[in-house]
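In this view, the complex is presented without one of its protein chains, the others remaining in place.
This part shows chain A:
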Amino acid sequence: MLTIKNLHAEVDGKKILKGINLEIRKGEMHAIMGPNGSGKSSLSSVLAGRENYTVTEGEVIFEGKNLLDLSPEDRAREGLFLAFQYPVEIPGVSNLHFLKTALNEIRTYHNLPPLESKEFLKLTKEKQQLVDFNANLMNRSLNEGFSGGEKKRNEVFQLAMLDPKLAILDETDSGLDIDALRIVAAGVNKLRNADKAFMVITHYQRLLEYIVPDFVHVLYNGQIVKTGTKELALELEEKGYDWLKEEVHQKESV
């Protein structure tokens, strides 16, 4: 579904990604871990098309298409979704109006007619219940005055509504208390299926107790330095990142 080959990117002339290689197939759950500043969020930004990043080398193929040639909106329309680490508050735009606009823009792209109001509301209700999102928040302005947990839950609700092929969750667990974390994780787990893939970016192993990954990748200094299964996450939790950093530096000096 997603193939990243030797991806290099920089922001303001500073090299952030230094040759990422990654293959994600449908149905898979990939966790990306790593210390602060390793390039985790940059990777998600580059994939989603944030404009201040410049790709200097490499390619990304998503469902047979060159992802890097597409505008952010076309990436979303092709089935890529990024759950933001810091969801934006937009006063005056109602949550529902926003979702309806998004959904219909995606449908138009695929030559489908816009959803009837009735169908849209039915879908909304179904997904809201599925991911346990507070119905009162749906008519409010987008994320305005939402608590940190409510914002993250809204990201998962949007994910449920837009039904992407590949969802990237950028530190969705950061700042969540354990109850909110459980609800967010339960929502994600309900959305897992054989056709959908996930890339979960996290600093902590805690999230991976609730969302069990098929693969764990460790990002350090703009590269994936280690790949393993969920046991790798446990090892990192126990030993921290320092031993990995040392390993990398030893390799470099050899």
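Rule of thumb we're sticking to: a contact is a pair of C-beta atoms (placed from the backbone, for glycine too) under 8 Å apart; a residue touches a chain by one contact, two chains touch by 3 or more; residues count from 1.
Everything below uses one rule, namely that contacts and distances are computed from a predicted model.
Its record in UniProt calls the unshown chain "Fe-S cluster assembly protein SufD", which is the match among "RNA polymerase sigma factor", "Fe-S cluster assembly protein SufD", "Cytochrome oxidase maturation protein, cbb3-type" or "Linoleoyl-CoA desaturase".
Of the candidate positions A:A48, A:L67, A:L137 or A:L219, contact with the unshown chain belongs to A:A48. Across A:I4, A:L17, A:I32 or A:L82, the single residue that touches the chain missing here is A:L82. When the full complex is taken into account, the listed residue touching the unshown chain is A:V93, out of A:V55, A:L68 or A:V93.
Summarising the interface, chain A meets the missing chain with residues 48-51, 71-73, 75-77, 81-82, 84, 87-88, 90-93, 98, 101-103, 105-106, 109, 141, 158, 162.
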